[in-house]
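Single-structure report; data block below.
What you see is the complex with one protein chain gone and the rest in place.
Order as written gives the chain letters A, B and C; numbering starts at 1 within each chain.
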């Protein structure tokens, strides 16, 4: 008997179900023994509080194209693991106990950076854990790509496309805020795909003088409108100089007063142009996964299942230079992957004439 | 020689180009004489200041699927017509003069309510004007449908769909603000199409007690999440009691502090639930027109061209009970078409269990 | 206790699940008594052979956007009802018996023309039947619209759009075969929406001389490419003269040797142009329903449920001039709704310069 557990942790994304289908289909097709599948509800919460359901192949049939996660998810910050808090539950021992009670052979954890830290902690406690790199933000260290990222680029690009027609009809400047948490991957990719004129990302602090100059340069060349893509974590040089403090505060408070509005107001004030704002927000993690995402998600699922069947645990499956690899959890846990300001795509974007506000 | 002018006025929408293609194609195909086409740039601004270009069929080839307007558009409030202001230009005489200078036989004006008032004014001055009902908001009196409306419903529905997956994964309440200006057509249609649980529109002032009760009722029945669709012009009973004053102020200020955020905060405070907001904004008027929109836009264009070839002017083309008709401009000018709170779709939505916050 | 049965019959379409959700949600929300729901599998087959499942609200939650039918469907030709055949089962008595055994109060039947005949037969046997107008073909007599039709137009239009770019790049003539069974609704609507140059539908038999002339006329005006939309049931005047015999044979044999290929060959031979064929086929009944379809499907579901709760049976719910109405099953059964060659949309399309091959 092979007993496997599944959980999805942190912010949801488009190819979570596709990934789980890849795991389950591969395990069922290749296991020599009978397989039992347990799905924990709402991320680590399900493992902590023993909320799970026994699942069959039928539960995963047809979910390839289905966004979100059929298991539900939640954010369980790492620092809460060791705080029994109000409910008095010791989180780590509770998770270990539930794993043992179900006699699991392996726990598949689909999650991002924070969730990987917790996965590593469980590994240290002796559990067999395999992590799979989930996040629209593509900020997981150790892998070139994460599932969710391709589909998020699609949604963000579609938003920029939609804005293009209205921006050009009215001759307006549009500031579009794109997700990405502390990094600029989605804004960079969607900005290039959508034909943005300016892209502002956390890794390249901007100077508003340069942004304004770029918009005016475009106007002089006859451009009726301009598209400014702003990462939700974008920071100016002044903010950056304050050693990330301002930055962290901004990300923390990002639910309502979005960065884009402040930048839009400043552009309007300094250029005298009509400026509008678009914030696609959570739609970027919603909807069905695109083809590229489903393929990568499936590959992650197959690789994770393969490892489990080989009896290998304690790592995150990842892709590097087009190859699926396995990266030790202790190497991954808690590390972010940033956009390199000197990377090819940034350099190419600059050759195209896209301004990052840094020169 | 037949000389026609075209202009697109007010907020842009998805099927403006499709409509102009319909006009031009029909005129060119059926006119007995040679045809000259003049396109005025940026709405009435082009007619006032004599900014126009001579156009050929080639300019309209391939625009059927193209969002926005190839002529550009602008908002020229009716009350500005009689204020020479800083530039010293008498707007109405300037428009009449430019029309006369080009010896136009007809001016096709694609615009919404405000623009129709101006069109009627030009009619009174003796110009041959034909208006076509453009607006995503569907608030044009005298016609069952406007072009732009079907595509806006699509974008809004797609947004609700995308939010559904993330809302259900996290078990959250989402408040989605949908466009519509002073009326609730898009929120009503997209809300039904997207499976909303609550729909708040200006025509049905809401009581927050009822909204909260609807969300809690859903939770009791096992609904993990809830979708609240809010019109950008939604008002509470308290606001409505203030005789529209608060309402007008809110619409006027709607650029930044969107209605959805206030409602979300109140729901969060009163239910203790995790609430998030999505504001698709201008994407709702962007992108390519859908099939239904293109068909209706084409029908409007054909009907307007047909009237011009028949020598009939001074009306807006419209659709009533599935038939294309012509409505006198003086009947249309300045009137809004509201959602009837007792209409079939509202009644059907209530039978489905959708709350409008009124009971 | 209120006991309802549901079945989906005939070719599938996009909004079947959305319709059933509308029925079930309305019944559950408004019934005074407890409700039991039975879903019959694979259309009338399930009713004949007693294959059904008891269903809960949870089965219908989330199906609004899901194409196909969760119940499965099948074609059960009317003439087979009275042939016990190999299996020795008397079909009509078997259906009545299963209905009685479950003590059903009402059977909701989602189906097209043929299926409505069977529904009428069951009504004559004393069963409480409510039919709902399902079909992508829009050929159901008694209603202006059917669910499935809007989404099929979308898919067909998207196909024409995709072909446009390749046709224009290569300067080719493309013949695109669009579904519609014996009528031309989808080809007419998608042809107008997609900017077709020629549209051939069964209701307007074509003369190839006219088709060739239209293509050559377009070429003379500088059109590098041409789009010919052909209904799967399109017939030439010669074929039509043979009193529908050839026509029927063609429809019957349409699975493989599609009509479009023959027409393409003839165009290639007579114009010397490079001609290609596209046959989107079953994709036209697949995928998710669009917003318009979901709204109409929901309205049908609500109206049918409302009637059931009022104790009214024996009709098909329908839409006429924008209003939901109830049409007696005996009036509907076995009648087709054809495109009127003198209808507004055909006339408008001709004014646009679209050729129907008849002049």
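The criterion applied here is as follows: a residue touches a chain if its C-beta (ideal position, glycine included) is under 8 Å from a C-beta of that chain, and two chains touch if they have at least 3 such contacts.
Source: prediction; values computed, not measured.
Note that the absent chain touches A, C when the full complex is taken as a whole. Among A:1, A:86 or A:321, only A:321 touches the chain that is left out of the view. Across C:62, C:281 or C:353, the single residue that touches the chain missing here is C:281. Of the listed positions A:36, A:207 or A:290, the one in contact with the omitted chain in the full complex is A:290. In the complete complex, the hidden chain is touched by one of C:77, C:126 or C:171, namely C:171. Panel shows chain A; residues 22, 25-26, 29-30, 57-58, 62, 64-65, 144, 150, 153-154, 157, 161, 164, 168, 189-190, 192-195, 221-222, 290-292, 294-295, 298-299, 302-303, 305-306, 321-324, 344-345, 348, 351-353 of it touch the chain omitted from the view. Although one chain is not drawn, its touching partners on chain C can still be listed: residues 8, 11-12, 14, 16, 42, 66-69, 72-74, 155, 158-159, 161-166, 168-171, 174, 224, 255-256, 261, 276-283, 285-287.
Keep in mind that, in the parts below, only the chains that are shown with their structure count from here on.
When each chain is reduced to the mean of its CA atoms, the one lying nearest the mean of all protein CA atoms is B. Chain centres here are Cα averages; for chain A and chain B they lie 35 Å apart.
Chain B and chain C, compared by their mean Cα positions, are separated by 31 Å.
Residues of chain B in contact with two or more other chains: 161, 164, 168.
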